[in-house]
Each structure stands twice: as structure tokens, then as C-alpha cells.
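One protein chain is absent from this view; the other protein chains keep their places.
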Amino acid sequence: MVNLGIDLNGLSLKNPVMTASGTFGFGEEYEDFINIDDLGGIVVKGTTLHHREGNPYPRMAETPSGMLNAVGLQNKGVDYFISDIYPRIKHYKTGIFVNVSGSTIEDYIATAEKINELEHIPGIELNISCPNVKEGGMAFGVHCPSAVAVTEAVRKVYKKHLMVKLSPNVTDVTEIAKGVEGVGADSVSLINTLLGMAINVEKRKPALSTITGGLSGPCVKPVAVRMVWQVFNAVKIPIVGMGGIMNAYDAIEFMLAGATAVQIGTANFIDPTVTIKVIDGIKDYMTRHNISDVNELIGGMIIE
Amino acid sequence: MVNLGIDLNGLSLKNPVMTASGTFGFGEEYEDFINIDDLGGIVVKGTTLHHREGNPYPRMAETPSGMLNAVGLQNKGVDYFISDIYPRIKHYKTGIFVNVSGSTIEDYIATAEKINELEHIPGIELNISCPNVKEGGMAFGVHCPSAVAVTEAVRKVYKKHLMVKLSPNVTDVTEIAKGVEGVGADSVSLINTLLGMAINVEKRKPALSTITGGLSGPCVKPVAVRMVWQVFNAVKIPIVGMGGIMNAYDAIEFMLAGATAVQIGTANFIDPTVTIKVIDGIKDYMTRHNISDVNELIGGMIIE
Amino acid sequence: MKKVELLTVTKNRRINKEYVIIHAASNEKLPEIFPGQFVEIKVENGPNTFLRRPISIHEVDESKNEIILLIQEIGEGSRLLAKLREGDTIDLIYPLGNAFSIPSKGSKALLVGGGVGVAPMLILGRVLKENGVEPHFLLGARSKEILMELDNYEKIAEVGVTTEDGSLGIKGFVTDHPLMNEKLGEMEIVYTCGPDPMMRAVAKKAKEKDIKCEVSLENLMACGIGACLCCVVDTKDGHKCTCTEGPVFDTKELKEW
Partner (left out) sequence: MKKVELLTVTKNRRINKEYVIIHAASNEKLPEIFPGQFVEIKVENGPNTFLRRPISIHEVDESKNEIILLIQEIGEGSRLLAKLREGDTIDLIYPLGNAFSIPSKGSKALLVGGGVGVAPMLILGRVLKENGVEPHFLLGARSKEILMELDNYEKIAEVGVTTEDGSLGIKGFVTDHPLMNEKLGEMEIVYTCGPDPMMRAVAKKAKEKDIKCEVSLENLMACGIGACLCCVVDTKDGHKCTCTEGPVFDTKELKEW
């Protein structure tokens, strides 16, 4: 028997495999395919203080080994989440994280305060890296002072696990990771999508209604693994790694680079059962390599 | 007949298709496959003041729709280029650019001064964005003050076309583009490689001897197109776009986003005749779309 | 219940230079499938076919547990699908989406398909007939060469045809056909699937005559199961997912239709 349990700065997860926000709905969308309780954790769709319609269609474009999205945080607001969705999903025996976004620091605070009251939500993922909204979002996450300010403010009102989701669209991701660690983030998750763009050449028009959008999928994996490794060498809090994970090998790559847990996003679209395959694949790998505890993989890359 | 000729801030190229530094040797490597004179321009391998052995093997890893490289500017130095290579290639009837790199500003200046003397080299591409060297390279290109300083210094000694190659590993590429435009760059080229990394999971070792390396190929195209478009909206000097171009459609995408010319890199490895196919494909597209002058494509994306 | 499953290709028949019909058999009893529903198919081995492709269910053969798909070769994904051979496996998520509504017994319905949009009309026609509704097909294409084989439709009901070049049926667009004009008033409902301009033209005619019109939209999809929110359409009720709340919508619900 191998141990798959990990500790996220005091919060135990039964295994290191989580789902990424915006790619797994509220878990319910995947109930036909897998048993949600088998997952280490799920991060539900980005939630804001108020209802948001999101961006106009078209919102996605396929790219080589990846996709662009410009959903723009479409959601019915935190109150709807609490009244309608939370009661339906709170029974999941997995770590449920709410991904919180906002246009102003006040928005973030107000949303986090409300979620703080929910018994079955052990943590939030502070989304300061959404590239698809005009105000807030990534604007917070690409500059250290604002990233620190919003984290600090939310830390004051939010008492449970505070994970901060970092943007890859920066010169130095370690600066921001250290900044949010300094003001009390319990963990960092990375990467959110890379800012990208595509043009329909025949129509000579942008592929997305918003012109630019967020790039995800295997194409971003090398950048994501590099950033996880850089952050691993810069901070002490646990890292949740993501960006292009398609199989157990990819997940292990992130752990070897320094991630304590991983999130799987776009791959869920290709194979709604991928998360379970990744968990099984990690077990197989551990057995094959004679590793009894998954924690041994964390930062386990051998440098000669 | 369609016009393919473009003007790069006073420098005429017979068509907008160039090759990217480090992927096309000195042109000679491709003579068996294509007629070099058919190209708009070629940028030869990164050249430094002194001989460099480059990084240890392994220097490359395949990634989804792309590759990582860690060549590290292996070259025999500018004097060898002038004495041995230049005489062999100066007869090419295409715009030959030398990609110049260095560890210090003095290196850049000394190299550029020497190349300034070469009659058949109409321009240099100032590489302030190589992610694969310990000193200099990308360190110059990711911060505006140093990018400006090296460009300004080289501008003083280099009298012909000065193209500055920008790094994508930055929070705001427009800041740096505007900075180098301000001190006399004749054009900017982008993107150099994205900093990435891969781990061999079975061996638990980094795939590259240098751990991190430069990501190129179709996987980076959405990021590259986005940056070209951002820079197009920020500067007046021409832009040479690159990153993942595999075919004429990709090249046109860059031009619609704002590039006056394009460079093709990694695709040469997959198909050594790709450049010619791209030139032909642009002609076909223009005929099909009733466009008589390729310059009409530049920045021609229609935003509603 | 949706599922992800490997099916085996039992037949791949080219019907003209643009279209193939693929039969794919499940080892299990097929789940209940309603007209208008679709599958998300994984295109193996395509460097540029990262996402699944949504394809309507053209027909089902319950006796063989087969799903039948009509595929138009348009890009890399569909071209690779068209190359599938007997015995190859395909990875499907299905059945997805809502379904066309079935009007009351004895009523008449017009089924207007253009191009590959005819795909869901075959199963719809059959099911309507089984439910005592009188279906009328109206199929449009650019030219006779790329029109579907009409036999299967004709087995179910009368088939009106338009071609843009006049090579078969009425010359012009579907909206030029008598079924869309003189006969439209008799219909309880009009269903349409095809190119956007065609569907809008059909919807407009239906609206003028105040006849219920259901369209099947082909929005770009990433997940097909309501998780990504990429496939939205603007409705009077805000953004709705085409993959779960559609692909079939009553045009009355839609904004700007």
C-alpha cells in the first residue's frame, strides 16, 4: 500500500489530485463520469460578489496542444452559490475550494467573508490572475504591491486555508509568491492561463470576442513546470501546480518540480475521467519506483 | 501579380519571410533544400565577441507542439564569423542579419562595431532575450532600464538597421518595446523563446543540462501573436513577428496582428523547405482574397 | 446518463466528396437517445485536434447498438474522422445536449436542414413519425453532388429539395421552396439546423407566420458537458450553454433572432 495523502499547510487531502477552477463546473457536471469523492480536492468555478454574465461569444479557440478561453468569470454571484449550489455539493467527501475573484479589494473581502461561514468549504483559492476581465483579475496578480494588498486584506477576514493563484504573465513569479507568502497565504497555486490570442485568418477577425484570452493545456506545461520549480526554490508554503496536466506523468513532473498537489484543468474536457486515471497512474508509478509515500516526490528532481 | 516586398524602416526586403536565429545555421545548412536567395531575409546564428562552447548536452527536449532548447549561444566568436563565414555567405541575395549577443554592454558594442564594417550585412538583431546563458542575454531584455541601456550603447556605434529582439518573459512587453524605440531601434523582433522546463519522470532528472531552457514551436504562437499585437498598438517602428509559425496561415496571422515581416524558426527543423512554402502560401492567400500588396495585411485584423 | 466510451467503427461509407457516414457500435445497450442530441468525439492522432469535436447523432440502430454519424470533411479533425476504417475504435462522450420537442399527435412539422445540418433531421423525422406527427423534410445544398442520399429520408416522408445551382429540386435557398412559403401555415412547428444565415432566414419566415421554430445551434464547444461555459448563446434569460441547455433552442428564447 502506498500513501497518497498530502498536507497542504495543515489541511489534509486524501491525494494530491485536484481539479482546476473553471474547468470542472461545481463537480456536478462530472458526476456521471467519476466519483467526486475520490478526488483530493476540487476548485469550483470562479465566484464573484455579484452576478456576472461573462464575455460575449465566441469565448474559445483551439490552438496547437491547447486552447484559448475568454469566459470572463460568468457566474451567478456568491449569494447564489451559497443558497443554491453549496447545499447541493457540500456532501462531497473531498476538499472543496471556492475560487474567488473580484474587481476591487472590497469585492474580494466581501466574497471571502461570506465563504468563510461555510462549514464544508475548507479553503478559498484567491484568483488574482484571471486574464479575461477588464477590471481586477490579472491586474492584481501581475504587480507585487497589488497582489500583496489583496491577499493581506482577504487574510484579515478569511480564517481558513487561503490559497493564492498566481499569474504566469509576469517577469518574476517568485517575487509575487514571496510577497503573498509574507502576508499570510497558506499556499500558492500556479499557473493560471497565459495571455494569448488567435486570429481567424480567413475572416481576418480575432478568434475571441475579447481579442485576447487565456491559454491552457499541454502547450503551457513547460512554462508552468518552470514556474513551479522557481517558486519552490523561493517560498516555504506548499505549492499547487497546474498547467497542461494530461496524465500521471505530467502530474508527477509537477510534484518533482516542487508541487505538493496538482490541479487538472483543460484535460477534463478531453477525458472527463482523467483525474481518476492520474490518481491510479501515480500509484502505479510509486509501486514501480518503490516509493511508499507520495510526499517523497515533492521537489524530488535530482540535480547532478 | 502581387507585391510581396516590404519596407523595414528604410530597409527593403523582397518578401516578409525571414528565418529565425539559431534555427537556420548560416543559411548554408539549407542550401541543399531551398534557394536562399528566395527568402526575404535570414538571421544567422547568435554571435558573441568571443568563442563560446555553449551548454553541455542534453540541450533539447520535445514538448507538446514544441521543443525546449538550451544551446547557450555556441559559436566561434565574431572574428571567426568575419574571417571564415561571412566570405562564404555574403553573396546571398537576401537580407542577412547577424544576431548579436553578449554578457556585458561592452561585448555588445565591440561585436556590433565589427559587424558594422561588413558591406553585405544590412542589419543586426540585438539579442537581449536569450534565456540560455548565465550572464547577459535575457537578463538585459526583461528589465526596461538595461534593455534601453544596451540598445542605446549599440545604437551609437552601429550605423545600419538595428533590430532589437524582445523577450516574452516579461509582465509588459510594450514597456520594453517603447523603451528601445525611444533610443533608436529601427525595428523590434519578437518573441524569443519562453523560459520553460521539463523533467524526465522516469529518471527524475531535468531533461536539459541547464534545467531551464527556451520554449519554441507552435505551442508558443498564441502568446507570440498576442505580444505582437500589443507592441503594434504601442510603437511606430516595424515589428518582425515570430513564434511557432508552421505555415502561411500562421505567418499571415502575425502580419494581421501587426508584423511587417516574420521569422520562421523551429519549423525549419520539421520541414527544411517550409520558408518557401510560406512565401508561396502568402501569395495564394493574397490572390484568393484579392489583395495586391502584402503591406495591406500588416495590422489588418478587423475589430468590430 | 452521459458516458465516455470506446465504440467500434462497423462501417464508414463515403456518400459524396464532402460527406461520410460512420456507424459505431457499442458493446452495451445504448442509452436512450433523443433527436437533437450529439456526441463529443475524440480525434486521435491529430496534432491540431486537441479538443473533441461535437457531432450530431444522425440516427441510431438499436438492434445493433449502433450510433450513426454524418460527417462533413471541413478541417483536420473531420478529415481524420473520415479516414476511420472498420474495426478502428472511437472515443465518444454521449448522449449530450437537450432534444427537439415533439408536438402533439396529428400535427405537421417541417424539418429544414442545410448542408451538414441535415444530420439531426433523419432521427427527428423518424421519431416524429413514430409519435404520430407528420414530418416534411426540406433539404438544401449548394449542389446535387453534395446533397445527401435521399432514400432514407424518403422512407419516412416526402422530401423537398433546393440546390443553389439548381442541379436538383428548386433552384435557390431553402426559403425559396414552396414548403417554406405556401405550405408553411399548415405546420405546427419548424425545426432547422444548418448554416447560421439559413437558420435565421427560416426562423424569420416562421416568426412572420407565428409558427414555433426550433433551431439546433453549432456553437464552438470545449467540453460539451456544461463545465467550461465556452459555448454560450445570448438568450432573453442571459447566457445559456449550447451544450447542456441546447443545442436546440426555441428561437423565441434567443436574443437577436
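Per-chain residue numbering starts at 1, and chain names A, B and C are given in the order in which the chains are listed.
Keep in mind that, in the parts below, a contact is a pair of C-beta atoms (placed from the backbone, for glycine too) under 8 Å apart; a residue touches a chain by one contact, two chains touch by 3 or more.
If you're wondering where the values come from, they're calculated on a predicted model, not measured in any experiment.
Colleague: If the hidden chain were put back, which of B:S12, B:N35, B:N233 or B:T273 would touch it?
Modeller: Of the candidates B:S12, B:N35, B:N233 or B:T273, B:T273 is in touch with the missing chain.
Colleague: Going by the contact rule already stated, which one of B:S65, B:T151, B:S187 or B:T212 would touch the omitted chain in the full complex?
Modeller: B:S65
Colleague: Spell out the interface residues on chain B facing the chain that's missing from view.
Modeller: 22-25, 29-30, 32-33, 45, 53-54, 56-67, 69, 71, 74, 217-218, 266, 268-273
The rule is short, and it goes like this: only the chains that are shown with their structure count from here on.
Colleague: Which one of the chains is farthest from chain B, going by Cα centres?
Modeller: C
Colleague: Can you tell me which chain is nearest the middle of the complex, judged by mean CA position?
Modeller: Taking the mean of C-alpha atoms per chain, the most central one is A.
Colleague: Report the inter-centroid distance (CA atoms only) between chain A and chain C in whole Å.
Modeller: Chain centroid spacing, chain A to chain C, equals 36 Å.
Colleague: How big is the gap, in whole Å, between where the Cα atoms of chain B centre and where those of chain C centre?
Modeller: For chain B versus chain C, the centre distance works out to 47 Å.
Colleague: Rounded to the nearest whole Å, what is the centre-to-centre distance of chain A and chain B, using the mean of the C-alpha atoms as each centre?
Modeller: 34
Colleague: If I count partner chains per residue in chain A, which residues reach a count of at least 2?
Modeller: As it turns out, chain A has residues touching two or more other chains at 63-66, 217-218.
Colleague: Which chain C residues sit where two or more other chains touch them?
Modeller: 47
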